[in-house]
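Here the complex is missing one protein chain, while the rest keep their positions.
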Amino acid sequence: MRSAGRRWHYLLFRWALMLLLLAVAVGLGYALLSLPQQAVGLSEQVSANMATSGVQNPVTAVLLNFRGYDTLLEMAVLLVALLGVWSLGSAEVHRKIDPEPVLSLLVGGLAPMMILMAGYLLWAGTNTPGGAFQAGSVLAAAGILLLLSSKRFPVRLMGWPLRVVLLLGLGTFAAVGMTLLFVSGGFLQYPSSLAGAFILFIEAAATLSIGVTLAALFLGGRPQAGPYR
Amino acid sequence: MSAVLLYALTGAGLFTLGLYALIIHAHLLRKILAINVMGSGVFLILVALGGRTAGAVPDVVPHAMVITGIVVAVSATALALALVLRVQAATGRAELPEEPLE
Amino acid sequence: MQVIYSAMALFLLMTLVTGLWRILRGPTPADRMLAAQLFGTTAVASLLLLAQALDRPHLRDVALVFALLATVTAVAFIRRAWTVWEEEQADE
Partner (left out) sequence: MILQWLFDSLLIIALLWLAWRLLGSADLFKAIVLFIAFGLVMALAWVRLDAPDVALAEAAIGAGLTGALLLSALARLNDLADTTHETHTPSGKK
């Protein structure tokens, strides 16, 4: 039971916190309002270099070409998050499997559609909205749907094949970058005639890795063979 | 006041709301939700400020960063949830002890 | 025509905000989850209208992703949260 003094302290803490956060909000608002009404940002540089980027979608150009190393390091972040989850223990395996006909029918129809959608987003990402991250997320959703439907995954896929796919994105990205470092003298400096092909190649590998990494993160532990709970 | 600025201010509001909830709630799952709301606020500010260009085309560099940010946020959330489950398994509760001003 | 599409999108956003009431009221988890799914459906419809109104055909892709992936949340709910709740109700 909380004594009257403690309770008073608690209320004081609440009010002090509210005042402090009000000050933070007002400060943030003032900072935002005092910014210039119009700013060009980096849009001029982006549009000036679009011709040499190898793709038509400016967001993909920024992600895979102009700031490619950002995306490379993000793949590493995803991998580190997965390593963190795996180091906490192995995934729980469900004790009993109850076959659910409606769910299997749904998953059997939807999962292929999602994989198709992921492929479309990856392909379309070069000139319309889309790209590796979106495609990877859709792929991960297909994987999660399969995991949720208690499909039994083959044991032999849970060992090194899984790890190869997890590393594929980061590996391809780094390998292409290093090769270009020796060939053209700059890390991830694509020759402009081949830039589109390089970007699509890296994105395809990245999509697979992002999809499998996110689905593995959903599992919440090192995978074993079996239906998951 | 332009519409993009209104969205930026909304982002600041979401950030503050999230920060408040992050501090006062003891349950760890609530803290994760609060951090996600704070993140959404930051993303909203970034994209809204990218829309201040004179023409019709917004600045795409913040867009690219926000896309990577969203994916990093979801993977960090997954890691945090795994940690919360470990805390629950180890201590029997997924909360920080609620003892303000010790 | 654009104005009509925009007005319809606005109307859908209004119905979406009204749907919030069901999420807040419940009373069972299934009520809340279904209201969230209704949110998804309404968002798909308003995205399609916005694609016409703002002349941005690529918004249809966003709507397609929404429609496909809303199922994942529903299935996660059925497989994880709902069974737990049902067992608890059966216990009492």
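Order as written gives the chain letters A, B and C; numbering starts at 1 within each chain.
Criterion: a residue touches a chain if its C-beta (ideal position, glycine included) is under 8 Å from a C-beta of that chain, and two chains touch if they have at least 3 such contacts.
Note that this is a predicted model, so its numbers are computed, not measured.
When the full complex is examined, the chain removed from view is found to touch A, B, C.
Which of A:Leu28, A:Val138, A:Leu170 or A:Ala206 touches the hidden chain is settled by the complete complex: it is A:Val138. Taking the complete complex into account, B:Val4 is the one of B:Val4, B:Ala26 or B:Val42 that touches the chain left out. Considering the complete assembly, chain C touches the hidden chain via residues 3, 6-7, 9-10, 13-14, 16-17, 20, 23-24, 26-29, 32-33, 35-36, 39-40, 43, 46-47, 50, 56, 58-59, 61-62, 65-66, 69-70, 72-73, 75-77, 79-81, 83-85, 88.
Counting over the whole complex, chain A has residues 57, 59, 92, 121, 129-131, 133-134, 137-138, 140-141, 144, 148, 214, 217-218, 220, 229 touching the chain that is not drawn.
Taking the complete complex into account, residues 3-4, 6-7, 10, 13-14, 17-18, 20-21, 25, 27, 29-30, 33-34, 36-37, 40, 43-44, 47-48, 50-51, 58, 60, 63-64, 66-67, 70-71, 74, 77-78, 81, 84-85, 88-89, 92-94 of chain B touch the chain not shown.
Everything below uses one rule, namely that only the chains that are shown with their structure count from here on.
Note on chain placement: the centre of chain A and the centre of chain B lie 16 Å apart, centres being C-alpha means.
Put simply, the C-alpha centre of chain B and that of chain C have 22 angstrom between them. Separating the CA-averaged centres of chain A and chain C is a span of 23 Å. The residues of chain A that reach two or more other chains are 134, listed in rising order. Shared interface positions of chain B, defined as residues touching 2 or more other chains, are absent.
On the chain C side of its complex with chain A, the touching residues are 58, 61-62, 64-65, 68-69, 71-72, 75-76, 78-80. If you check the complex, the residues on chain A that touch chain B are 6, 9-10, 12-14, 17-18, 21, 24-25, 28-29, 32-33, 35-43, 46-47, 58-59, 62-63, 67, 70-71, 74, 77-78, 81-82, 84-85, 88-89, 131, 133-134, 136-137, 210, 213-214, 217-218, 220-221. Listed in rising order, the residues of chain B touching chain A in the complex are 2, 5, 8-9, 12-13, 15-16, 19-20, 23-24, 45, 49-50, 52-54, 57-65, 67-68, 70-72, 74-76, 78-79, 81-83, 85-86, 100-101.
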